[in-house]
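Read the structure below first, then the notes.
The complex appears here minus one protein chain, its other protein chains still in place.
Right, subunit A next:
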Amino acid sequence: MLGGSSEIALATARRLIARRTRTVWLAGRPSPALEEAAGQLRGLGADVHTIAFDALDPTSHEAVLGKVFAEGDIDMVLLAFGLLGDQARDEREPEAAVRVAQTNYTGAVSAGLVCARALQSQGHGSLVVMSSVAGERARRANFIYGSSKAGLDAFAQGLGDALHGTGVHVMVVRPGFVRTRMTAGLPESPLATTPEAVATAVELGLRRRSETVWVPGALRVVMSALRHLPRAAFRRLPI
């Protein structure tokens, strides 16, 4: 789990442990929250390790993640780290905006490629990428975050095609509004969902080896309509 303290990642871990996952690595920035999360998962019966991982330090990714893979085969990698940012502030402070982009996009490109190579050489496994509906079409209200997720989404799709036939499966997950600390205090969008629902969708997608998963599933239809809305109309939508 890259972004080991993410609520979505932990809900997914709990779900998979209930389905007999035995070993979990939580890779994240060292914090009491990360250790506490590890303790909780141990309580569910898994063998849990934590390892220091910073998405903003790509030069370290090879070494950090290499250590994890050296310990044994990994069946699934979840890229869950992400930064929502604060659109208004980020527009004023380009450096803050860059941090969002670097976390969500370049950090994921680097970690994603490192993991993809390791999975490819072990000949099996899934790489699950937390994209977002926000990347489907950039909105006025959060286009900085949205554009970083758009980049991530395109990257992950291409990576999936590159890995086709290698035994490695790449799955792009596009949740809508999920109630986690990332969205705490924000007004809820329609079709708001929970980390547990995302976890369920991930589990099902893994079993089916899906390439794209929307959570909730209805968003697929909604977004395909929004995608084709004329620009002028889209701009005026209260979303």
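One rule holds in what follows: a contact is a pair of C-beta atoms (placed from the backbone, for glycine too) under 8 Å apart; a residue touches a chain by one contact, two chains touch by 3 or more; residues count from 1.
Everything that follows uses one rule, which is that contacts and distances are computed from a predicted model.
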From the options "FAD-binding oxidoreductase", "Cytochrome bc1 complex Rieske iron-sulfur subunit", "Glutathione-dependent formaldehyde dehydrogenase" or "Branched-chain amino acid ABC transporter permease", the chain left out of the display has the UniProt protein name "FAD-binding oxidoreductase"
Using the definition of touch stated at the top, determine which of A:Q122, A:S189 or A:T212 touches the missing chain. A:Q122
Residue among A:K67, A:R92, A:R140 or A:H164 that touches the chain left out of view: A:H164
Answer key for A:D73, A:E91 or A:E188 versus the chain not shown reads A:D73
Hidden partner chain, residues of subunit A it touches: 19-20, 22, 73, 120-124, 164-168, 207-208
